[in-house]
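Every protein chain but one is kept in place in this view of the complex.
Chains: A and B, in written order; residue numbering restarts at 1 for each.
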Amino acid sequence: MSLKAVIAKTKAYYCLECGICTGTCPVSRYSPTYSPRVMVENALLFEEGETLCAEELWTCLTCGTCNLRCPSTVDYTAFMAALREKARAIGEQGTCTHADTMAALGALQMREDFRKPREWLGKGVRIKPKGSTYYFSGCLPYLNVVFREIGYEGGESGNAAVRLLNAAGIVPAVSEKEVCCGHDPYWTGDRDSVRYFARRNLAAIRKTGAKRVVFSCPEGYHMFKHIYPELGIKVPFECVHILTVLADNLNKLKLKPFPGEVTYHDPCRLVKFDDVFEAPRELLAAVPDLALVEMGRIGKDAMCCGSSNWVSCTRVNKQIQVERLNEAVDTGAATLITSCPKCNIHLRCAARDEDNKGKMEIKDILTLLAESLGGKKRAT
Amino acid sequence: MKPSSRKKGASRRKAGAAGTAGSRKGARTARGRSGKTDVVALACKWHPVESMENAVADGFTLPAGVVVLPVRCTGGITVASILKLFAKGLEGVLIMGCNEGDCHYYNGSERCREIIKDTREILGWSGIAPERLGFALMSGSQGKNFEEVLGDYLKELKKAKAGRAGSGRRKRVA
Partner (left out) sequence: MVREDSKTGGGPGAPGREPESVAVALFDSGAMAPADLDRMARALKADPRVEFVAGPYRDLNKKSLEKLGDILSRRGVKRVLVAGASDRLFGRLIREALEPRGVDPSLVAIIDFDQAEGARAGRSRAERLLKLISASAASLAIASPVETLEAAIRPSSLVIGGGVAGIAAAAALARRGVKVTLVEKEKDLGGLIRHLNAVFPAYVPPSDFIRARLDELGGGQVEIIKGAEPVSMSGHVGDYEVKLSSGKTVEAGTIIVATGGALHEPHGLFGYGDFEHVITQMQLETIMKSGERPGENVVMIQCAGSRIPERPYCSRICCTASIKNTVLMKQKFPEINVTILSRGFAEYAGDLDRAREMGVEIIRYSTERPPVVGGESVEVYDEISDREEVISADRVVLAVPFVPSESTREVARVLRLPTDTYGFIIEPEPKLRPGEFVPRGIYVAGAAHWPATITDSVVQGYSAASRAFDLISQGTVSKLAFVSRLEESLCRGCGRCADACMHGAIELVEAEDGLKQAVHLPIQCTGCGVCVSVCPSGAFSLGYISSRQIGSIIEAIV
């Protein structure tokens, strides 16, 4: 798509230069060079080459807050995604963070013999090869290894997800042929990989006969529900996030007391690109003795956790994370609840550094609910 | 002269198959196909390369399908670099470093051990037998030499390919 077409599609030409986007943007708050308004204006005024070669192209978190605030309804994140696709085509790319592990994992999944053994879900879960509901786990098993260093336990939340579904009376189908949902390739301009992964995923899910796919990761949910259709990929199943499913089946979940004060961080993919806002709160409210103290900025106003599709991890990101952590600490709660692996990892990483060590416990909502459900924890 | 590369009974590749024989039925052995590399050995340029050169001087030659790429220190090998090699469809990757205590950069091979552990775990959760990633520390002039180490690894790899050492299910780590 030419730059002109991108501008037209995303309505970038409606930009009033009001600057509300920049005022909203968490990256702009800490980066002296990044501004959504400037990105749009440059694209409208200057050479395509300059726009595409700007390093700032990769610092956007794609959190989508600016989209919601723009009075001209410019779709800024779609604009970013399209620009990045064009940039990639001329050989540009973002920083290779985490020693390029996540990108390499994506490449590895291109092997036709790539399989995700179902043993990774751990013990105490009931799953089956065919069923009407499919559980999509995404990169949890790999995040588990890569981020063990900061104490992240993806395995626990995957195990918790299935146990909770079981408790809600659902025995989900899983397939070993599932691959990456394509979220990070999409948001970093690699649509070819997205199409490839989508083809493999849809084939694998179709084989299970599922009519409905449940996601524990907001990013996977976002991809199947919004992005695949945008790319013209037909998704013949109902796509729903696990928090919605669990909230709908709250009466089946026998939750035991879990005393404490917690606060909850809304993931961008759930509240800014979709509307999974009430469900987690209903679930937390249903846990006896648990009190939820909300942060100042929640839902559509929530501040992004600072994660970036793995292409940017600088002090700007860290400052964003620290600001959000401080906001959580200010609630007085002992635990910060997350419902997205990326949020959990990034906030946890910021907390790990010397200056922020031990500020708060960070816990995944599914792990919390599963613990409240009782029963044995996943044997690692 | 008949081309020696065509093996009888080789199964047809499925369209789009990006890799090598995995756990598929009728898997052919990939070694020795003309021009195709099956195993890359990342060998530290200090002790392992010395050992290789000594072995070569004694008449050893690399088996077909194996290529040795010297690296400065195994400590600089990342999870990503190994995964990318497997992503290309390699059968196996062997990392050869210097014994702990002999590392020219003090603790490179120790660090590599941690990387290997994590990478094997990721491979296990990806349906690739962790044994396909070999890790051996050695001395340039003592103990098990290059030929033995490589031989041991290729034996393990053969087992892994036949599905005996692990069919992609998570097995022992490191």
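The criterion applied here is as follows: a contact is a pair of C-beta atoms (placed from the backbone, for glycine too) under 8 Å apart; a residue touches a chain by one contact, two chains touch by 3 or more.
Just so we're clear, the structure is a prediction, and the values are computed from it rather than from any experiment.
Colleague: For a quick check of understanding: of B:104, B:117 or B:144, which residue touches the chain that isn't displayed?
Modeller: B:104
Colleague: Quick one: say which of A:55, A:230 or A:275 touches the chain that got left out.
Modeller: A:55
Colleague: Which subunit A residues touch the hidden chain?
Modeller: Counting only subunit A, the missing chain is touched by 53, 55, 58, 90-100, 313-315, 317-319, 349, 352-355.
Colleague: What residues on subunit B make contact with the chain left out of this view?
Modeller: Touching the chain left out of view, subunit B contributes residues 5, 32, 34-37, 40, 45-46, 49-50, 52-53, 56, 60-70, 72-73, 75-79, 81, 84-85, 88-90, 103-108, 111, 115.
Just so it is clear, only the chains that are shown with their structure count from here on.
Colleague: Between subunit A and subunit B, tell me the centre distance in angstrom, where each centre is the average of that chain's C-alpha atoms.
Modeller: Averaging C-alpha atoms per chain gives centres 35 Å apart.
Colleague: Name, in rising order, each residue of subunit B that touches subunit A in their complex.
Modeller: Residue list for subunit B touching subunit A: 14, 16-20, 22-24, 78-81, 83-84, 86-87, 89, 118, 121-122, 124-128, 168-170.
Colleague: For subunit A, which residues count as touching subunit B in their complex?
Modeller: 96, 99-101, 103-105, 107-117, 119-120, 141-142, 145-146, 148, 176
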